[in-house]
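One structure, as structure tokens, below. Some questions next.
For this view, one protein chain was removed and the others were kept in their places.
Moving on to chain A:
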């Protein structure tokens, strides 16, 4: 019984302390947690390795030398329908830079989230804004300087099927009719009802980006027909964007965290 008494006593103390500290702050801060996001670039069932040869679903051979993309405006929808948006949400992912393939989203209100939404690319406001830093700095190899705006996705490599042996896809553009900003909501893994954000556990969300899906979807793209996008927004960029919006990203699994 001693234990119970003590515990009740300490509870009261704790509560007092909590109340006191709450008084220090005019606004009561809701409890928040962190989500780690990990990006894994794959080609079908295999992990993507730069310099290695793969096959598209249509049977073309491709060797990737560069694969970069920008994910932005990440939003999480709770089971009660409220939406939380990550502030200043811009993430540049480069296959060649391991550190860029994982990032933490902080200060998410605790709760159960049933939907993840994000943009592949950069909103038009930032495409026309002044000089940016971080993921949007113009010296990150993802910016067009003469037609200013961001390259949303860059895939470069070689293919024996390409007319000149090269594959150079630089997809971007935010103006009608060649707007390639795409917003996606990949489903939670089968059997996972929600993503729990809490103070004590940091779950890890494992996203896969499947290079094969760039060549398939609404339009099947053969490398013999499309070796390069012109270095500006055009109809081919829109085809690629429609494809990657349809299936590039999937949530492979979620670790509930420690």
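Rule of thumb we're sticking to: a contact is a pair of C-beta atoms (placed from the backbone, for glycine too) under 8 Å apart; a residue touches a chain by one contact, two chains touch by 3 or more; residues count from 1.
The rule is simple: contacts and distances are computed from a predicted model.
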Chain left out of the displayed complex - its UniProt protein name, from "SGNH/GDSL hydrolase family protein", "Response regulator", "UspA domain-containing protein" or "C-type cytochrome": "C-type cytochrome"
Among A:175, A:199 or A:255, residue touching the chain not depicted: A:175
For chain A, residues in touch with the removed chain: 127-133, 137-139, 143, 145-149, 175, 177-178, 232-234
